[in-house]
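Next up is a structure, given as structure tokens.
The other protein chains are all here in position, but one chain of the complex has been omitted.
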Amino acid sequence: MATNVYLPEPMRIVRRFNLISDVRFFQVRPLAMDRALSLDYLPGQFMIVSLPGIGEAPFSISSTPSRPGLIEFGIRNVGVLTEQLFKLKENEIIGVRGPYGNGFPISKFEKKDLIIVVGGLGAVPLRSLLLYTLDNRDRFGKIYFLYGARRPNEMLFLNEFLELKGRDDLNCLLSVDKDDTGKWTENVGVVTTLFKHLKGINPNNTYATVCGPPVMYKFVIDELLKLGIPKHQILMTLERRMHCGVGKCGHCVIGSIYTCMDGPVFSHWDVLHMKDLI
Amino acid sequence: MKVLKLQKRNLNSYLESLRVFGEIYGPVRKDEKYIYGQLDDLDKLDLRMLRTILPVKKFLVPPKFNTFSFEGYTYKPELEKIPRRVIFGVHPCEIHGLLILDKFFLERFPDPYYQERRKNTAILGLSCVPDEKCFAKSTGTHFVESGFDLAFNELQDFYLVWVGSSLGDDLVRLRLDLFEEDIKERDLHEYMKWRSWRDSQYKLKLDMTGMPDIMELNYNSPIWKKFGDKDLSCGACSMVCPTCPCYNVRDQLKPVGNSGERQRHWDSCMFKPFAVVAGGHNFRENRAERVKLWYTHKLKAFITEFGKPACVGCGRCIDTCPVDINIKTVVTALKGV
Partner (left out) sequence: MPEKPKAGFYNLSGCSGCLLTILNCEDQILDIFNGANIVSFLMANSANIEKDLDIAFIDGSVTTDEQEEFVKELRARTKKIVCLGVCSCYGGVQAMEYEKNTWSARFKKVYGTKPPTITKPFESRPVDAFVPVDYYLPGCPIDANQFLYNYARLLRGLPVDIPKTPVCLECKWRENECLLLKNIMCLGPVTATGCNARCPSVNLPCVGCFGPADEGNLTSEFNLLKEKGFSFPEIERKLRMFGGVKFVNKFKTMWKKVKK
């Protein structure tokens, strides 16, 4: 018989630390080295974390398949499962299934310019894409990374992104709605205020990816459309309730599609066409 | 496909012989309704049944079952305990329901629990005569070509029996002596006469062609609020629908130790918490949105995905909803007639 897709694979927590006050970074790996190295996935895919006796929930992968061996998540403590997850320490075991979902259509991005727009926790899946493109830098055109958070202490991977500002093959733009530290040296304003730094965009040769809180999408997409980027080249990753990850439990259904299999990455055209996506 | 004849007087003897395969189930009476019940005694078999309360899906995806037991991170999938069963008396619309579930559970990411149960369940179809709630002719699900192991078509004195699978052939061979292999021309005539008579018995007609387009036109229609206000959110429609597969998962722990079971049980998108994500946001807060989703999925999504609606015309929703929200009233309202 085929393998049982519902059985979680035990993985060991290698590192964990808080990214911000309520979001924790988890770096995990399968117990066997060969499995750890062969576990492949795409940026934009997710996995289901499973604690026996507690339950399961989907989480975006934050690491890049170009650095095999370790899987990374950025998890916000919002529910019963995550509360238990936060109690676990390094070297403890968690169950993981997947990867699931369509992920970003990386092959379509080849030779194209890329605008990655992030709000808040959206940095988790889009960090995967960003790191992947940087690890395969010669396959892509110009890369813009625009990240907006409410305050400096709510920005995930802040030091990592500040470091990336030093690269000359990446345009890394960070912004906070409000600086309450007095030490913020980057832009202040909502993420759309960063768009003024995008100069000389060739829209037909550009893909944009967006992930953030629901309120952000409309404003960001308006900006991207103003730049002339075609609707099907604007991609976003969406969130829904899921129990299975494999198109069976039905909780992630939106109209005609299952977010877990047909998504979580959708184009702006999908959103207009299928309704109810956001 | 092989077709055989079985005299009606031999039915019980034949069914009795199937016990070597597994437990036998068939329509039995429950109060004023019918259910698929275990036939330890074949006298309980009641072929007057038109529709059972729950469809045959209850054997393939039980309302509640354990997917695996666990002790820490050691899992034991509960696949071994799945019994072998023969279900007799499954009507064509129901078999079409199974074909939809097959697509759903066996294509992308095959579900091992469904797979195992499907393998261990022999489906013995039986022809039917519709009542005023059946509209399988409208959905094109009143005849079957596949999805069964044996299909019995009742005529005056005998059944024509179609052998639909290798397992079906094995089952026939258990008592080949009871079957006649020689189908005569007058049998064909009797069958054709029965077909046209039965076709004429479909009083309820629900034309579902072009439903995706009609659904789109009704996206902002006030009918959804009207149905939403009435909707009891009881979820009964989802439970009785042969093609509703949605489920919920929960872990049952033992009070001591780290062992327990992961359970799966039927859920319905008609329930408010169905689309709630961690943090509390509900993607379908209103009843109207939930009713709309249910019908969008039946009448539009499935057509996009599988080429046909996820309605097989069995009439269970018509028979079950206490407040008359069913495929008949909704399709009628959608068409504005």
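List of remarks:
Letters A and B name the chains as they come in the text, with residue numbers starting at 1 for each one.
Following the convention adopted for this analysis, a contact is a pair of C-beta atoms (placed from the backbone, for glycine too) under 8 Å apart; a residue touches a chain by one contact, two chains touch by 3 or more.
Since the model is a prediction, treat every value here as computed from it, not as a measurement.
The absent chain, not drawn in this view, touches the displayed chains A, B throughout the complex. Annotation: of B:Val240, B:Val277 or B:Ile303, B:Val240 touches the absent chain (contact as defined above). Touch with the chain that is not drawn comes from one residue among B:Phe143, B:Tyr191, B:Phe271 or B:Phe306, which is B:Phe271. When the full complex is taken into account, the listed residue touching the unshown chain is A:Gly53, out of A:Pro8, A:Pro30, A:Gly53 or A:Pro152. Interface with the hidden chain, as seen from chain B, comprises residues 30-33, 35, 52-54, 58, 63-64, 229-236, 239-240, 250, 252-256, 260, 265-266, 268, 271-273, 287, 320, 322-323. Looking at chain A, the residues touching the absent chain are 53-54, 80, 84.
Everything that follows uses one rule, which is that only the chains that are shown with their structure count from here on.
Put simply, the C-alpha centre of chain A and that of chain B have 39 angstrom between them.
Considering their complex, residues 67-68, 70, 72-73, 75, 77, 79, 104-105, 108-112, 115-116, 219, 245-251, 253, 258, 260, 262, 267, 269, 274-279, 281, 283, 293, 296-297, 300-301, 304-305 of chain B touch chain A.
Across the complex, chain A meets chain B through its residues 1-2, 4-8, 10, 52-57, 76, 78-79, 81-82, 93, 95, 214, 239-241, 243-244, 246-251, 253-257, 261, 275-276.
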